[in-house]
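A single protein chain has been removed from this complex, and every other one stays in its place.
Each chain gets a letter, A and B, in the order it is written, and its residues are counted from 1.
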Amino acid sequence: MIRTFLIPLLAIAGMLFGIVVVIRSSQPKPPSAPVVQPPVSPFTVRVAGSGIIEASSENIAIGTPIGGTVDKVDVRVGDRVKPGDVLFTLDSRDLRAQLAVREAELAAAQESLKRLQSMPRPEEIPPAEARVEAAKATLEDLQNQVAIMERVQDPRARSEEEMSRRRFAVLVAKGRLDEAAAALSLLKAGAWGPEIQIAKAQVVAAEANVKQVQTEIDRRIIRAPIAGRVLQVKVRPGEFASAGALATPLILLGAVEPLHVRVDVDENDAWRVKAGAKAHGYLRGNRDIQTPLQFVRFEPYVVPKKSLTGDSSERVDTRVLQVLFSFDPKDLPVFVGQQMDVYIEAPADSDKPSVHSTRGEASPATESPK
Amino acid sequence: MSTAAPAHSMNPAASARGLAVRCRNVVKNYGTGQSVVRALRGIDLDVYEGELLMLVGPSGCGKTTLISVIAGVLDRDEGECSVFGRDYAQMTSAQRTRFRGETIGFVFQSYNLIPTLTIAENVSVPLLLNGLNRHEALRRANDMLAKVGLGERVKDTPLRLSGGQQQRVAIARALVHEPRLIVCDEPTSALDHETGHRVVELLKSVAMSGNRSLVIVTHDNRIFDFADRIAHMDDGQVDKIVGSAKELYGPNMQPGSPA
Partner (left out) sequence: MYWLALKMLFNDKAKFFGIVMGVTLASLVITQQGSIFVGILGRTFGVITDMNYPDIWVMDPKVQFIDDTKPLTDTKLYEVRGVPGVASAMPLYKGMIRARMENGLFQNCNLYGVDDSTLMGGPGEMIVGKLADLRMADSVIVDLEGATDKLAKPNPVKGGPKIPLKIGDTLELNDHRAVVVGICKGSRTFQSQPNVFTTYSRAVTFAPRERKLLSFVLVKAEPGENLDELTRRITERTGLAAYTANQFKMLTVNYFLKYTGIPINFGIAVSLGFLVGTLITGFMFYSFTLDNLKFLGTLKAMGTGDSMLMRMILLQAMAVGVIGFGMGVGIATLFGVSMRETQLAFWLTWQLLVVSGGAVVIICMLAAMLSVRKVVALEPAMVFKG
């Protein structure tokens, strides 16, 4: 009996084996489930785009007017700053040395002006007056002698020669007195006006020099132009900061309340986005971090899109309309520069099948929306 | 000729009973046209209920053809052949098949036992054909085998038995569904004298109960003694029907001599 049914039993076993293998092999593989769930649009009719979070002031790349070595950085990343707050300082030792020179020159000019202004010296007047008095006395003495001589009528006693010598002596003495008196009055008159003017001008020039150097020094102190947040600091003491537009800004500054999202909308979809459209943004990597977005404006110029590959030379593949939305970053752990998946509500009638060419990139540039 | 059978009857008891087989003017030809072989040329033969009739005659006399017609496995060309009052000509092929299965038991010259089945299974075939379930059929087959003396060997296959035993199995198979007519085709020709004798003895003792009829085709004159009547055939016709072998061949006939 068992022998008779051995073959059929074997056959049934074989068939069951086959069926088991079939069932086992037809079982679906475990799904390659996403590590995080992708965001789901809250709108039925919508336009999707990728957005980058940026400051509402747009991101301000702080530069320096003059190239130079960085001396001191006064802010750290994340600091909130007020307008005028010092961000960083460039090395200005050369200017400081120059400033000392300029200041010395200013002092010298000021002193020489002061000297001119304080003339005559009081100590010089008494000797001059004394000299006038002395000349006066000499004159009077000589005049006395002449008068005495004239009163002597004796010709023998009075020599004509003597007489004239004495008279000339009086004239000389008179002249001496005049000279002394004139010297005294000159002395008393003090410094000459135009000289003072020159000295004053020299002082002004010296002051201007000092100010110039001070301004130069001040230009090496970089200050915050607006109130905002330091988003990026790419400068450290000792580094050389070059003037001009840099690939990596020295310091990135932006107003972070509210934040903006710059959404790239493909030119083929751009016509479906209307001003003031509702939108919702989801942070990349966690769809639970999400926020409603308020329409701000269109960038009226459609720009070439860059693939955000992080590659050194990014690829241009199509043109995109950029739409700006704002949101309140409060309670949201988001940072400027993060990517967001954004869904923009589109008018229901824009859902009609559009007349695309088969290959999207061949279609003409999209009109700028109003 | 139509009244020949009763007239030749040497068994008054049998004539009182009903007819098992009634053949009238049965004609059977094989082939057509020039090569036609006229196997039966107008047979009139009756077999009574409870009778053992032997059909004898030389080779090619039409014995086998006649028994085939009687057993309902061969259509006659002309005449009438009815078994227990039912004419084969009036039945559809399916009806005829069922009729055979219910009414007729067969014993063959070469036993025709299925070698791949046990003898019990072989014996159970007619019962299964009559709609019995396997279990009941096997039980009755075992009983019948016990009756023919093979109760110990029900699980054996036919080829492990001797010829006589095999023929006993065949007899059991022919009887197990209690048919009213049993046809036997040369049941002893493959057996030695002693065995053949015992087989016919058994056949007669087991089968001849009630009013069952037996038709045995044979040319083995050693078993003629078992017959109630003997119908002798020659050249497609029954030429005489006698009560015993002595009448057929005369009193000097010896058992074992050729027919």
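A few remarks follow.
As a convention for this text, a residue touches a chain if its C-beta (ideal position, glycine included) is under 8 Å from a C-beta of that chain, and two chains touch if they have at least 3 such contacts.
The structure presented is a predicted model; accordingly, all values stated were derived computationally and were not measured.
In terms of the touch definition stated at the top, the absent chain reaches A, B within the entire complex.
Summary of contacts with the chain left out: across A:7, A:157 or A:247, the touching residue is A:7. Contact between chain A and the unshown chain involves residues 4-5, 7-8, 10-15, 17-19, 21-22, 25-26, 28-41, 44-50, 264-266, 268-269, 272, 284-285, 305, 307-311, 315, 317-318, 320, 341, 343, 346, 351, 353-354, 356-361. On the side of chain B, touch with the chain left out of the figure occurs at residues 64, 67-68, 71, 73-74, 93-94, 97-102, 104, 106, 108-110, 112, 114, 116-117, 121, 124-126, 128-130, 134, 157, 185-186, 189, 217.
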